[in-house]
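What you see is the complex with one protein chain gone and the rest in place.
Letters are used for the chains, namely A and B, taken in the order the chains are written, and counting of residues starts over at 1 for each.
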Amino acid sequence: MSFAPLLLEIKNLHVHYAVYGGRLKVLDGVDFHMRTGEKVGLVGETGCGKTTMMKAILRVLPMPPAQIPQGEIYFNGRDIRKMSGNDLQRVRGRGISMIFQDPTAALNPVFSVGEQLGAVIQYSAERGKALSHQEIHQRAIAALQEVALADPERLLRSYPSQLSGGMRQRVCIGMALATHPQLLIADEPGTSLDVTIQDQVLRLLRTLVAEKDTSVILITHSLGIVREMTDRVYVMYAGDIVEVAVTPNLFANPLHPYTQGLISTVPRLTGGGIASGIPGRIPNYLTPPTGCRFHPRCPHVMDICRAEKPPAYRVDDDHEVACFLYRTENRV
Amino acid sequence: MAEEVSTHRGSVASITPEQIKEMERASRRENLGRNWYKFSRNPLSVIGVVTVILLILLATLAPLVAPFPKHAGPFTDFAHAKLPPEWGHLFGTDQIGRDVLSRIIFGLRSSLLMGVVVLALVVPPGVLLGLLAGYFQGMWIEAVIMRITDIFLAVPPLILALAVASVLEPNLWNGMLAVSLMWWPWYTRLVYGLAVALRNEYFVSAAEVTGASTAHILFREILPNTVSPILTKMSLDVAWVIIIGSMLSFVGLGVQPPEPSLGTMIADGARYLPDQWWIAIFPALAIVVVVLGFNLLGDGVRDMFAAQET
Partner (left out) sequence: MSLLNFLVRRIIYSVFVLLGLSIVIFLIARVMPGDPARMAVGARAPQWVVDRLREQMHLNQPLVVQYGYWLSDAVRGDFGLSLITQRPVTTDIKEFLPASLELVFFSGLLSAVGGIGLGIVSARYKDTWIDNVVRVFSYFGIVTPSFVFAILFILLFGFTLNWLPIIGRVHEQTAVPPLVTGAITVDALLAGQFGTFFDALRHLLLPAISLAMGSIAQEARITRSSMADNLSKDYIASARALGIPERVVMGRFLLKPSLIPTVSILGLDIASTLSVAFLVELIFNWPGLARYGMNAMLHKDLNAISAVILVLGAAFVTVNIIVDIIVAQLDPRIRLSATRSA
């Protein structure tokens, strides 16, 4: 798998938000890459910049207030940030599509499911091949059936406000997959749903991407889901990638103090006791901590952590960590 | 504010009533300071305040600042009629030789008075009815109050105000009365909506179960939480009331000559367009300035309260 071609590569991406009173430096030089067919997890606490990063890839961040002072985003070898409107539109949908975090917000309240799904299908058709109404309708039905929604005919005529949360989530997944994307970004699918429905939705998603062999970036703050569904994991903290590893390695041997903390917060059935967790909370982005952004919460904090930002060190073939505890290793 | 204080009250047992009062005063002072800080951030709001203060000063000090105070009354000087703007008469003189600037300054008085008096007449009953209807939602009180409100809201206030003013003796006070009769429903509806939402809040239920009187719940629990929208609406409404007042006097149903008002001045001056344009145009611009000032002020108040909620 590691010989598959690079699908997505992000180099030194910075995203700032201009707000009253300054700039929020939400992403501060992020590197990321994945190969075709990979299922990559992206974990971190709420507000650490995961969604911002994904929206930046698709250039759908609201600008202003967001701005991207520097960074390159290569998709199939081409920098998305330098693409023309037409090229960008061809990448969106058929190249990369995205399931948004909150299905209620991601569906337009004043258009029926059919109108929204139909538009997605219509414009993601191969270039120069206009679909007839009949074809669009059939594909829309198929898309809804694929996500195990009953009575698709009626559903197409329904408006988002008439659907349950679980149905909306399925519609969003169906819409994102209806474009037959090379890369699917799933932003915390099912978080807004109750646990059993979330579980169903995730199982469905896993089956679908396995069937189609779609590459996936799965954003989540749930390590259980990551463990089940991904090959490799990026761990983010406050806008920085702090650790990357193939999934089994990360769980067997978490290196970064933040990752260690994250894993220890997962309640275990054996072993007893309450998870220790990580004291403190994500810093504000207006005046982020100097050096390593995690240092105020880090149990192993050293002087250098306050002064310098740790680079990524390669610990193993597929394991990198941005922490001075591993200074002896190779710099990436 | 009330919540902050009540948490203090809950957590510190050995606090005296005097200390609570002092804490309430301190928090009120702090709120005032913070509100003014937010308000003054926007230069437009500050322009609004300054304009309004200047207008109020001009109106109250009219006899001192107007170049020709006598021209505000029954004064004629046909020798100096229809003079174009010049040094002696910055805004020119009207068809019977009165200084337009002086009359504008005096005309501000009735405009501002209109705004203040109408709101003073309208807000208390409007708010009270809204509180009652909202708190007694589902009972006959609500039905009666809100259906009557709907009737008044079924016609634009200007038409009914014109009608009422026309059947009464035309003068400033009856004009105010006419506008007031048509304006209260807007406050009733506003407060009704707020009260309906607030009556289900825990602090209202808490007051109910501890046996607080209806008056206490309405005025001490619900009312304080409706103050910011009411103030916002009031500050924006001043401008509309002034416009409606000027419309009444424009058609002759408000302030009667020779007493100056901006509306009548425009109506009179319109007959001398285009040659003696200044007779109508300067009062017209004066209205725009007055309304603009109050509007900027009102927008500032609205933004200030909106910022408070986030």
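Please note the rule applied: a contact is a pair of C-beta atoms (placed from the backbone, for glycine too) under 8 Å apart; a residue touches a chain by one contact, two chains touch by 3 or more.
Only a predicted model underlies this, so the values are computations on that prediction, with no experimental measurement involved.
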Contact set of the excluded chain (shown chains only): A, B
Absent-chain contact - pick from A:Gly49, A:Gly71, A:Gly93 or A:Gly239: A:Gly93
Among A:Asp102, A:Glu135 or A:Asp318, residue touching the chain not depicted: A:Asp102
Candidate in contact with the missing chain, chosen from A:Leu8, A:Ala176, A:Leu255 or A:Cys292: A:Ala176
Listed residues B:Met23, B:Leu90 or B:Ile148, member touching the removed chain: B:Ile148
Residue ranges of chain B at the interface with the undisplayed chain: 147-148, 150-152, 154-160, 162-169, 239, 243, 246-247, 250-253, 266, 270, 273-274, 277, 280-281, 284, 287-288, 291-292, 295
Residues in chain A touching the chain absent from view: 55, 58-62, 64, 85, 89-90, 92-94, 96-98, 100-102, 105-112, 116, 119-120, 123-124, 159, 161-162, 172, 175-176, 179
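Everything that follows uses one rule, which is that only the chains that are shown with their structure count from here on.
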Interchain centroid distance [CA atoms averaged], chain A/chain B, Å: 52
